[in-house]
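Left out: one protein chain. Kept in place: all the others.
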């Protein structure tokens, strides 16, 4: 059962670690984008439509990197192939 | 019982670690966004509606990355599949 | 009793660690927001109402990330499911 | 008695660590807010009342994150449920 | 079975680590690009077409580096040649 | 006697560590506040009364975070409940 | 089989590490370049052709450093001479 | 005698560490304050009295945080209650 | 065979490490150069020929430092004299 | 003799460490103060007397924090109460 | 053969490490120089000859520090006196 | 002889460490002061005498912190009381 | 032979480390100097002779610190007195 425990511990620690460090970059990047959008709106209110549209495309792009981390984190908790393999091997 | 303890310790440490490091980025990003919103409001009070709306969409987007961390943290404490498996295995 | 001690130690260390690191981001983010609000007030005193309202919404949003950490910290000290499980198992 | 000592050591180290790292963010955030308030006062002395009021609300908000840390630190020293449990268990 | 466990643990930890650290750079880089695009739009709304097109080409280029990390992370979880080899060797 | 020594060592190291790291934030925050006050005084000497008053309130607030650390440090050296418990237990 | 496992673990960890750290520099560098290109386009829309061409040459140059890392990472996973040697030695 | 040595070593290392790290913040904060005072004096020589007075109050406040560290450091070397206790216990 | 494995592991880890850390500097340096080139082009489009030429010479110079790392990395994987020596010694 | 050696090693390492890290802050703070004094002198040569006097008071204040470290370092080398105690105990 | 392996491993790791860290400084320094050259060319195209000449002398000077690292790295791989000594000693 | 070796090793490592880290702060502080002096000379050549005199006093003050480190480093190599004690004890 | 191997490994690692870290400072410092020289040339082409001469003296001075590191690195590889001593002792 040692092997199962090790894999479980590694999955738990990595899942948390992945999402915790993985959101630092996106959150800062999005904060910078939103801040720039607000300054731009204040400077050129007439271009609000273009600015808002570009902002949302950009945020979606940056958010996608956070979602990569979330996906890997979820896979490690709920669809971990290594865990499934040891469970199956143990169940045999 | 060693295996159960190890998984419990890993879950506790990771849950705290995940949310503690996971909020650094979002909090700084939101702080920057709010600061930019306030400067923009002072510069162009007439565009208050557009600025506030864009700010709230942006904050929601950034907050979402903090919520990913909170979700992973809560899953590790209250709905941990690895813990459930060892409890069940022990209860058998 | 070793397993109980390990879980207790992990909970104590993680609870302190979570709140200690978890408030760095929110505190800096709020400091930045308040500083921006004060500069904006000095620049455009007429927009005081809008600025103050936006500031309070923003502070609440940022404070929420600190509260996530506080909640996890309190759960680990006073409502720790892993601890409850080992206490119960020991009491049996 | 080993288990008691370990919990005591963990509580002592975590209590100090929590407050030591927990005040870095708030202290810097408050320093920034106060600095911005003073610059704003120098720039717009007429808005002194609004600026001071907003400053105090903001400082209270930021101080609250330092107080979370102080509360956790005090709980770990004077109302530690894990310590109480082992003392009680030992006293039995 | 020790060798299998070690490879599984290494794959899990590395997969999470790779994507968690790998998105920090791209997310910050994209945040900077989007911020510059928004400032440019506010400054020169007439050049919106050129700016938006250049932005999207640039974002795709930067995103590609995040995708390298995601690809390596997925290979390590789902198409790991070292894991396949030990599974096959064990199955023989 | 081993348990007593461990608690003593932990208390000594933590007491020093707490105050050493705990004053970094407040000292920098106060330095920033005082610097801003002096610049403000030079810019608007007429507002000296308001500026000085706000500065002192702010410094008191920031100093309070340093005092939290000093209090925890002193408690750990002179009123440590864990130490008192082991001394008492040993004296019995 | 110990030697094979060690080489496999080293290859897995290094492959992930190489690409994870290797993209930080290029992603930030490309972000800076794209940001400068967009500012330049806003400042001098007439020079769009020269700016875009120089940008693409520069991005290709910077991307090349990320590709070095990707190549090394792929070699370590799929064409690792050390792994091939031990496999071959084991197969003999 | 082992317990005495451990406490002595911990006290020596902590005393040095406390003062070494504890003066970084105050020294930088005071440097910043003095620099701001000198710039202010150059900008507004007429306000020299107010500026100098505020500077000295501020320096005293910042110096106080360095003195907390010095006090803890001296207590650990010359009035260490844990050391006194083990000496006394050994002398009995 | 232990000696061979150790050298293989060291070569694998170092090869990845060398290129991963080795491209951070060049990528950032090239990003800065390209950014400066683009700003210069926007400011002085007439000097495009000189600017582009100087940029390419500079990029080649900076790229050369990344290539040193790539060369060392490739030597360690494909033309490692230490590995060749132990293989030869083992083959004897 | 083991206990004596340990205390000697701890004293040597701490003495060097204390002064090495303890002068970083004061040296940077003094550098900043002197730099500000020189800029102020260039800007307002008539206020040279006040500026120089304030500079010297400030430098003395900052130097005092470096002297705390030097004092602790000298105490640890030449007037170490823990060393004296073990020497005396060994001489008995 | 242990001694030989240790020296080989140390040489491999150090060779990679030396060039990987050794190029960070030069690459950043060259990037800064090239960026300054390009800005200068845009500002003063008439001085192109002097600027380019000074740039190339400066780049050669900075590149020399990267070449020191490359030389040490190559010596460690291909002309390592310590390796030669142990090979020779082993061959005797 | 073990005790002597340990003290010698500690003295050697600490002596180098002390001066290596101890000069970072003073060198940067002096660099800043000299840079400010040169800018001031360029701005106000008439005040050259006052500027140069203040610069030299300031440099002497900053250099003094580097000299503290050099003194401690020399004491540890050539007048180490702990070394003298063990030599004397060994010579008896 | 163990002692010889240890000294060889220490010399190899230190030689690489010394030059790798030793060139970071000089390379950045030279980059800064060259950049400043180029900006100055663009600003005041008439002073080209004085600027270039001062630059070369300065670069030589900064390069000297890199050469100290190179000299120590070469001494450790080719004229290491400790290695010579053990070789000689072994040859006796």
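Just so it is clear, A, B, C, D, E, F, G, H, I, J, K, L and M label the chains in written order, and each chain counts residues from 1 on its own.
By definition in this document, a residue touches a chain if its C-beta (ideal position, glycine included) is under 8 Å from a C-beta of that chain, and two chains touch if they have at least 3 such contacts.
As the structure is a prediction and not an experimental result, all values here were calculated from the model.
Asker: Against the chain that's been left off, what residues of chain L make contact? List them.
Answerer: Contact residues on chain L toward the absent chain are 1-2, 4-5, 8-9, 11-13, 15-17, 19-21, 23-39, 41-43, 45, 48, 52, 55-56, 59, 63, 66, 69-70, 73, 77-78, 83, 87.
Asker: At which residues does chain M meet the chain that is not included here?
Answerer: 2-3, 6-7, 10-11, 13-15, 17-22, 24-26, 28-33, 35-37, 39-41, 43-44, 46-47, 50-51, 54-55, 57-59, 61-62, 64-66, 68-69, 72-73, 75-76, 80-82, 85-86
Rule of thumb we're sticking to: only the chains that are shown with their structure count from here on.
Asker: Return the chains shared as contacts by chain H and chain I, ordered by label.
Answerer: none
Asker: Compute the shortest path length in steps from chain G to chain M over the network of touching chains.
Answerer: The distance in steps between these two chains is 3.
Asker: For the two copies chain H and chain L, what is the rotation angle that overlays their Cα atoms, in steps of 5 degrees?
Answerer: 50
Asker: What is the distance in Å between the mean C-alpha positions of chain B and chain C?
Answerer: 11
Asker: Name the residues of chain I that each touch 2 or more other chains.
Answerer: Where chain I meets two or more other chains at a single residue, that happens at 2, 11, 13, 15, 17, 19-21, 24-26, 28-33, 35-37, 39, 41, 43, 55, 59, 66, 69, 73.
Asker: How would one label the connectivity among the chains shown: line, ring, star, complete, or other?
Answerer: line
Asker: Dump the list of chain pairs that touch, please.
Answerer: By the stated definition, chains touch in these pairs: A-B, A-E, B-C, C-D, D-F, E-G, F-H, G-I, H-J, I-K, J-L, K-M.
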